[in-house]
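All protein chains of the complex are present and in place, except for one that has been dropped.
Presenting chain A:
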Amino acid sequence: MSSLQFDIAHLLAGSLVLASFMMLYQDRLYALLNVYALHAGVLALSVAWQAYVQQAPHLYITALIALAFKAIIIPVALHRIIKRLGIHREIENVIGVGLTMMAGIGLVALSMVVMLRVTPGADALAREDLAFALSVVLLGLLIMVTRRNAVSQVVGFMSLENGLVLAATGAKGMPLVVEISVAFSVLIAFIVIGIFLFRIRERFDSVDVQALDRFRGERR
C-alpha cells in the first residue's frame, strides 16, 4: 500500500472520530441529526476507500448500504419523527460540554493505548483503523450516557454501530453477509425504537427518559 492510500484511509477514519466529537456537543436535535448524517457519509466514504484499497468489490455494497440507510433514510425518518413529536426545540444538557469533551478526549487516548498495545503484530492500517473504530464506539456510548432524550440516545447507538462497521471493514476479508445482516439488524432496531418512542410519548407526553423514572416512583 502506498503512503498516499494509507494517509487517505487515515484521514477518513480520523474524520469519523472528529464527527463523533461534533455529535458530542450538539445540544439541538436537528443539528445532532445533521451531524449524524455527516458521520454516516464519512463512514460510507471510508468504506468505499477501503474497498478500493483492498480491491474488495463487495465493500462497495457495504458503502452503498451505509450511505443509503444511515446517511439518508434514517436521518430523514428521525427528522420526521422529531417533527411529529414536536420536540425540535428541546435542548438537553446533562453534563457540561467542556466536561463531555474532556471525557471524549480521554476515551480516544484510552482506545489508542489499548489498541496499539494489543495489536503489535497487525499491519499499520488495521491497527490505526481499529483504534479509531474503538474510539468511535466509546464516543457513541458516551453520547448515549450523557443524553436524556430518547431520540438522541438512538442517534448515539447508531453512531456506535458506525464504529463497528469501520472496525469490520478495516479487518480484511469480512464477508458481505455479516455486513448486510448488521445493516438489517440496525434497521430493525431503529424501527423498534421508533415505535417505542411513540409509545413512550403517548403515555408520558414526552420522550425524556426521566419521565419513565418518575413513573416508576424514583427520585432524582
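General remarks:
Going forward, contacts are C-beta pairs under 8 Å (C-beta built on N, C-alpha and C of every residue); 3 or more make two chains touch, one makes a residue touch a chain; residues count from 1.
To be clear about the criterion, contacts and distances are computed from a predicted model.
For the chain of the complex excluded from view, the name given in UniProt is "Oxidoreductase" [choices: "Allophanate hydrolase", "Oxidoreductase", "Putrescine ABC transporter permease PotH" or "Thiol-disulfide isomerase or thioredoxin"]. Contact with the undisplayed chain is limited, among A:141, A:164 or A:189, to A:141. Contact with the undisplayed chain is limited, among A:31, A:97, A:118 or A:192, to A:118. Across A:18, A:76 or A:110, the single residue that touches the chain missing here is A:110.
Summarising the interface, chain A meets the missing chain with residues 107, 110-111, 113-114, 117-118, 138, 141-142, 144-145, 147-148, 153, 209-210, 212-213, 216, 218.
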